[in-house]
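I am attaching a structure below and will ask some questions about it afterwards.
Other chains dropped; remaining ones untouched in position.
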Amino acid sequence: MMEIEASAIELLARVRQKAPLIHNITNFVVMNSSANILLAIGASPVMAHCQAEVEEMTSMSSALVLNIGTIQEDWLDSMICAAKTANSVGIPVILDPVGAGATRLRTDAINEIMGKASISVLRGNCSEVLSLGSSGIKTKGVDTSLSLSDQTVEAARQMAVDKKCVIAISGEEDCITDGHQVFRVRNGQPLMTRVTGSGCGLTAVTAAFCAVAENSLALATAAAFGYYGLCGDLAVKTSDKPGSFHVAFIDQLYSTGDEEIREHLKIKEVC
Amino acid sequence: MMEIEASAIELLARVRQKAPLIHNITNFVVMNSSANILLAIGASPVMAHCQAEVEEMTSMSSALVLNIGTIQEDWLDSMICAAKTANSVGIPVILDPVGAGATRLRTDAINEIMGKASISVLRGNCSEVLSLGSSGIKTKGVDTSLSLSDQTVEAARQMAVDKKCVIAISGEEDCITDGHQVFRVRNGQPLMTRVTGSGCGLTAVTAAFCAVAENSLALATAAAFGYYGLCGDLAVKTSDKPGSFHVAFIDQLYSTGDEEIREHLKIKEVC
């Protein structure tokens, strides 16, 4: 347990010290909020989607975020190009399957990306992620109401093995697994679902933690989830309404330190 | 009078309970703020503009928002496709003619959409809306300085009859009419015009109210205008400066309840 907290503290310190460049090819809704979230934790965001520059941009970055929230065909091409570049230069690729399962375009987009490049972490809510496995659950837009059962955890673990990546499912309780390690995270607040881009922001923060990770990406992802949720836990003490909560949340991402992590991180390795 | 307030309370309760999925094909400037506004009132926003998925996305939604604020040709095609789908599945279409009258592209876009599909509510400021009728007023970007005269109300009423939709004009005083009923709404604050996307957010909220309406869309639109303006009236008590006002406004959209509606809603049916 103490080890997880020490890792989270170490990873956050490295993000703040190294300011890793995170290349985002993401949706129009959250570009601004994801950039602010990355800046708040100390990372350097860059958004670039034009195929003519993604290779160059990815090559100088420390992690790549792909998010299909407002996908269109030419952006998908750029994502695949960027992902292949990321693979060749050896930086992590974090994929957010926004709305997968809701439309064929989105499900196909994720399958095409994962078929053509190696993904390090797949980060979504339960219905999005599981719709990409064998269970084929139908999602309603970007929401989820599935809770984290043992079956879900097992499905995630199996999927991590099959797809050779970290599977990271957000929900009331989060589940992160690379097929071997499984982490459960209990930080975070329901109010975060009332602020757009909360999930996408977590994907970006996961990329920043993975960018500076030296070994287990599952652990780095769990640390990112725990830290992000913890900042929500602290922000809700300032406000329980979404406008002022979001402002307080950005402030917490910037200022939350070692002591809060040591005392309030709720990450458990379960197997 | 009491009837209008009861309707507003009932519609808001239904939005919060049903969390209707609102499909937005809207402009780049307000995607984030419209999503947050919809989440704050309890609705579920989804943004999707790619022609390959709009049919599927609209089909699973409870209302469609079309907003031409940063229109380009392929997006217009998607809007028309989505509007036709909305017509066929029987959900309301709320159209925001941002900048109509300012450029030919925008005026033509609105006329093309309205020529090819049925629109439920046309929501804009006075100059935008009236530029689409016979009066042909020239607008300056997205602003308006026209006030709500009896002539304007009569022009709106006639336009509602001609175009077979609810005409909803925002201004210092708002006017909503389906050609038969006419509502005037006096809630709202001038400061809202100093926050980008205030009008577009109102269009989105109108869609959420219409999504759960059982009969008159004119009444549902008036209720949306009243509630939205009322939240502005309450937020300005927290701050009279645009940055903190906007935060307080989102908080109010989330928390304003029956009692405030009963006491402070300023909607009048005038004929």
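The first chain written gets the first letter, and so on, giving A and B; residue counts start at 1 in each chain.
Basically, contacts are C-beta pairs under 8 Å (C-beta built on N, C-alpha and C of every residue); 3 or more make two chains touch, one makes a residue touch a chain.
The structure displayed is predicted, hence computed values, not measured ones.
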Checklist outcome for this item: A student told that 2 identical chains are shown should find the copy number of the whole complex to be 3
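Following the convention adopted for this analysis, only the chains that are shown with their structure count from here on.
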Checklist entry - So how far apart, in whole Å, are subunit A and subunit B when each is placed at the average of its C-alpha atoms? => result 33
Checklist outcome for this item: Listed in rising order, the residues of subunit A that touch subunit B in the complex are 27-30, 32-33, 69-73, 99, 102-106, 140-143, 193-197, 239, 241-244, 246-247
Item to check | subunit A-touching residues of subunit B, taken from the complex the two chains share | outcome: 19, 21, 28, 31-32, 35-36, 39-40, 44-50, 52-53, 56-57, 60, 246-251, 254-255
